[in-house]
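Only one protein chain is missing; all other protein chains are in place.
Lettered A and B in written order, each chain numbered from 1.
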Amino acid sequence: MSLTLTCPICGERNGYEFRYGGEDKGPRPDRAGLTPEQWCDYVHMNSCVAGVQKEWWFHRDGCGAWFTTHRDTRTGLETDGPDSAAQK
Amino acid sequence: MNRLTHLPTLRIRPESRRDIHYRGKAHPAAAGDTIATALYANGVRIFGRSLKYHRPRGLYSLDGECSNTTMSVDGVPNVRTETVPAKAGMTVKAQNVVGSAERDLLGFMDALSFAMPAGFYYKTLHKPAPVWPLAINRIRKQAGLGAIAPGFKITGVFDELYPRADVCVVGGGPAGMCAALASAEAGLRVILLEARPWLGGFFDYRAAAHPGGGLLYERARELADQVEKAPTIRVFTSAAMTGAYHDNLITAVQQGGDDDPFDSRYLQIRAGAMVAATGCIERPLLFENNEKPGVMQVGCAHRLARTWGLMPGEKIAFSVGHDLGLEAALDLAELGGRVVCVADIREDGQDPALAAALADRRIPYLKGWVAAEAQGRPTLKRAIFSTITGTVQKEFSCDVLVASAGFTPVTGPLDTAGARLAYDNHTGFFLPTDLPPKTHAGGRIMGLQDPLSIETSGRLAGLRAAVDCGKRVDDAVRESETALASQPGPERGSKLVTAPVKGKKTFICFDEDATLKNVRQAMAQGFDVPELIKRFTAAGTGPGQGGIPGHNLPLFVAQTTASPDKHPRPTTVRAPLVPPLMAEYAGTNHDMSKRTPVHDSQAAAGKMERIAVWNRARVFSKSKGARAEIENVRTNVGMLDASTLGKFRIFGPDAVKALQRVYAGDMTKIPSNRMKYAAMCNDDGCLLDDGVIVKQGENDFYFTASTGRAGQTVEWFRFHTKYENWDFHLVNLTDAYGVINLAGPNARKVLEKVADADVSNDAFPFMGYREFTVNKTILVRAMRLGFVGELSYEFHVPSSWMQALWDILAEAGAEFGIQNFGLEAQNTLRMEKGHVIIGSESEQRTNLLDLGLGFLWDRNKPEAKTVGAVALRQTEDQKGRLKLVGFKMTEPADRPPKDGSPIVDDRIRGYVCTARYSHTLDMPVGMALVEDELTPEGTRLAIFEDGCEGNLIHGEIVPMPFYDPDGKRMRM
Partner (left out) sequence: MNMLQRQSPVRFSARPVKTEVRDGWTVVLEYAAQGDGLHLIDLSHRAKWDLQDGDLSRFDIAGTPIPSAPNTCTLKNGTAVCRRNRTQALIWHLAGDPPELPEDPALTDVTEASLLAALTGPNIYDVMEKICSLDLKDPAKTTPRLIQGPALHVPCLIMDLGRMGDRDVVLIACSRGYGRDMTEGLLHAGAEWNMAPAGETAFTRLFDI
C-alpha cells in the first residue's frame, strides 16, 4: 500500500497504480542455438537480490508507460541506481 | 454530579445538553463529553468486566489505552468510550457481564484465578480431544469482550479522505504545534493530526506556570490560535493515527463531531516527511488490585476536573513517581478536592516548591512510599500504602487512588514507521536511536518534560522535516539546536514501577487479565524474551495493544531475569495503533463496475450477473438451462449483447512487427475485407487470448480481444516490445463500440431489412468484414463470425448508437421471432460447436496445441521472436500433457457431469471443463482435458463427481464439434 514509484511521465505515485513487470532481464534471446534450459532461465528464473535491482513497472492506472526503476528490495524504496544505494 | 464551572480549561458546553441511554435510563451529557465522562458524571464507576476473571473495571486513562471502558454503543461492540463523543440518543451497554457491570453473576471467576495460570489455555485443554470443543464453548461464553449480534448491520457515514502534505505532524500538543508552525513558516503544506478533539496536549489542562510567562493552558491556546491562523496547516482533530508506512504514508481514523457530515473518516495521508510528537502516556504503577475501579492515572484525574469539570472522588489518595502527580494533587486540592495523602516513590529529587505547597495545605506527603494494595468491593474503599522496602504500612480511606509510576513515550508512530528503539537508562524510556528517512520526533517522546524544551524540540523537528522537503532552513535548524542545548534536557525517570507485593492480583495488562504472577510463571518455564512472554501470557495482545504493558513488561522482565543482559528490549508494536472498525476501512466503498450501452434494456428483460468488471446478461428465459433461448438461436434468430469484447486499433510503421511478436499466427497477411482468426500465447505457449483482426488501412488494423483480456492487451503488446523501440500505436476502443451478436438461420433476413448494403451470402460471406450504415445513419462494422455455430453477425456500433441499433434490429426481427439470448445460452451453443472459452477449456498449463488450435501457430517466423513460439516447439511432442477432447455421457446417459469433475482411474487423469445437456443433440455432451493416452475416440472415461460417494459415472470420447461438424450452418 505504501510503496511509491516514480513514473517518468507522471512523477511519484502510489505503488498500487502500477503492475510489476519483473526484473530487467534484457531483450528476448535469439532462437538460434537456444537450449530449453536457457529459455526456461530467461522466462522463469530471477536473481531475487537483497539489495538494489533494476526492474520493470507498468503505470496501469495512469499513462500506460512501461519503465524501469531501481529499487532497494530490502527497504522497498526507489534508489538512484546500482552504484548509489542512497535513498532518494 | 455537580460540575466544576467557570474553569478556563473546561472543554464542555453544559448548555448544549443531550441524553445517552444506559441501563434503561437517560443520562444527561454535555457537548464535549465523551461517553465515558458523561457516564462518570452520572455516577457510573464500573464500566465493564474483565476478559477472564470478570473483575469490575473503571476509568483509568481517559485516552482509551485499555479495554476497561470499552462498551457496546448502538449495537457496535468494543467502542472505546473514553474517546468517542457522547451523541444524542446513544444507547450504551456494558460488556462481558451476566446481569450488570455492578453485579456480574460471573464475578466468582476472580476467585478461581489460581486455576488459570499463564499458558493454562494451551496446556490444559488439548487432551483428551473430546474435551476441546466443550471447553471452547464454555470459555467463549465466559471470556471475551464485546459480542456482536448476528446479522447486525452498522449504520452511519464512513467517509474517506486522501490528503497530501509536505509534512505530517502526529500529535497536536505543544511540540506538535511548534513543529507544524516551523514547517509552515518554511512555506510547506502541513497536516497536524491530534487524537483528542482539541489541540493542546500536555499543556491543555494544566494551570501551572509556563517558564516563558503565563500559564500552560494559556500557552496551549496561544499556539493553537497560531496554528489555526496558519493558512498552510490543516488540522485534523479527533483523528487517531493507526499506522505509518514507508515513504511516509500515514493512516488515521477521525471521529466525526456533532457538525461533521461523517460519523468517522479514514485518512490516508502521503507526506514528504513525518514528525512524531505524540508525547507520553503514564506508566502504570504495579500493586495489588491496581485496576480496581477508583484507581486511575494522574492525567485521568486531573483532566476529569480541569477539562470536564468532574472532581474524580470524595477522598483522593495519590501514589506517584513524578512532579506532575504532585502538581495534580495540589491543583485538585485547589479546586476543592479532598486529597487524603500523596505518596511519592522518590526519596528526593522533587520540585521543592511543590513539596512545600503540599505541606502548606497539610496534605500528608510520604516520600519513599508507594501504594501496595487497593481494597474495597466492588469499587475502591481504601488503599494500603507501604514504604518501597515493604517494611511499614499505612491505610488510607479513599474512593479514588491516583497512581502513576512515571511516563512512557508513545512510540507507536515511530515503531510502525520502522524506527529502532533502545532503552535509555536516564529517562527509563525506549528512545529512538535510528529514525527512518524523513522521519523526526520532538517533545516529550524524547524524554523532555520542561515546557520550553518541549516547544524547542518540536520546532527543531519541524525544521528538520522542512529540510527533508527541500527547504533551506539550515540556519534556523542550528539556532534551534543551540537553544535546545541550553534548555533543560531529558528528565531522570523513576525506576520503580512495582510495589513490594507478591503480584497475584497485580495486573500488568488489563485487557488480557495478565498479572505479575503470570509473568513470573512464564519466566519460570523458561521464557526470557519479552516478545515471547507477551505471547505466552497474552500481555499486550489485547485491543489496547502495548498501551498499558508497553514498557512495564520489558522492564519487569529485565529486572527479574537472571540473565546478565539487563537491557530491556521493547516488544513490537504493529498497526493499527488504535482499533478501527471494519466499516472505517471499507469507507464509502464505491463498487465500480462497467455497464454496456444497452445495460438498461438488458437488465429490464433478463437476469444480470457481475463478471469481472462488467455487468452482463446471464439468462432471459425461465426455461432450464436457457433452453428456449438456445432453441430460438438454432431455429430462428437471437440477439446477444457482446459489448464487453475488447476492441483495439493498432497502426504505425511497425504495427505488423508488433502483431507478429504477440500473435502466434502469421500476421503479415491480414486481408482487408475478411477476418483473420488469431491467438495470443504467453511465454509458456499457453493460450491467453483469441480474437479476430482485420486490415483497415496501410499498417492500420482493427482487432478484438476476449472480455477478460481486454484490460491487459495494450500492456501486453508494450511489455513484449519494450526493448524494441518500434513505432506503433494502440488505441483502446473497447468502450467506444457496443457489439450486437445477431445469430440464427433468420439472421440475414433481419439484416437485409435494415442494412444499406447487399448482405447476401455472396456479397458478405462467412468470415467477411464489411462497413455499412443502418437506416442511413448508424455506421456499423459488421463481421460474419460463427461462435455459436449458426449464421451469425457481429455488429460493432458506436456506443451512443447501440440502443438505437438494438431497437431497430428487434423491431425488424419481430416477424422472425427474434429474442434476446444471454451468456448461459451462448455457453451451451458454443460448447455444442466445440469452441473454447479461455479459462473454461484452458487453465494455466494448457497450451495452444493441447486445445487442438495448432493451426493458429505459424512456426516459420523465428525472427519475430513470437511470444510462446519457443515453448510450443519444445512441448510439441511432449508426453503426458492434458489434451482437450469431446465426450458424451453413457452411464447415466441422460445428464451431464458437474463442471470441474475429475476424470479418474487409479489416479486423476483429467477433468471435465464444460458439460451441458444439449437439447439440440438431445444428449449430454461436454469438453474435458484428459491425459493424451485417453484421447482416442471411443475411450471410456470414469468421472468422479462431487458427492458421488464412490459411484463413478461414465462417458465416452466422441469427435468434436458435436454440432454441425462441417460448419455448413455458419456458411449458409
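As a working rule, contacts are C-beta pairs under 8 Å (C-beta built on N, C-alpha and C of every residue); 3 or more make two chains touch, one makes a residue touch a chain.
Worth saying up front: this structure is predicted, and the values here are computed from it rather than measured.
S.K.: Any idea which of B:Leu733, B:Leu853 or B:Cys913 touches the chain not displayed?
M.R.: Result: among the candidates, B:Leu733 touches the missing chain.
S.K.: Which of B:Ala422, B:Ala804 or B:Leu952 touches the chain that is not shown?
M.R.: For the chain that is not drawn, the touching residue is B:Ala804.
S.K.: Check each of B:Asp33, B:Glu82, B:Asp104 or B:Asp159 against the chain that is not shown and name the one that touches it.
M.R.: B:Asp159
S.K.: Of the residues B:Arg189, B:Lys438 or B:Arg661, which one touches the chain left out of the display?
M.R.: B:Arg189
S.K.: Would you mind spotting which of B:Thr83, B:Asn96 or B:Gln268 touches the chain that isn't drawn?
M.R.: The missing chain is touched by B:Gln268.
S.K.: Among B:Ala88, B:Ala586, B:Val613 or B:Leu921, which residue is in contact with the omitted chain in the full complex?
M.R.: In the full complex, the listed residue that touches the missing chain is B:Val613.
S.K.: For subunit A, which positions touch the chain that isn't shown here?
M.R.: Against the missing chain, subunit A presents residues 9-10, 13-14, 17, 59-65.
S.K.: Going by the touch rule given at the top, which residues of subunit B touch the chain that is not shown?
M.R.: The list for subunit B reads 159-164, 189, 232, 261, 268, 270, 588, 590-597, 599-600, 613-614, 649, 651-653, 697-698, 700, 727, 729, 731-737, 775, 777-778, 798-804, 807-808.
In this section, only the chains that are shown with their structure count from here on.
S.K.: Measuring from the mean C-alpha position of subunit A to the mean C-alpha position of subunit B, what distance in angstrom results?
M.R.: The computed centroid separation for subunit A versus subunit B comes out at 27 Å.
S.K.: Can you check the complex and tell me which residues of subunit B touch subunit A?
M.R.: Contact set of subunit B toward subunit A: 245-247, 249, 270, 437, 683-684, 714-715, 718-720, 722-724, 862, 865, 869-871, 874.
S.K.: Show me the residue ranges of subunit A that touch subunit B in the complex, using the header's touch definition.
M.R.: Residues 1-4, 14, 19, 21, 26-28, 30-32, 34, 36, 39, 43, 56, 58, 60, 64, 66, 75-77, 87.
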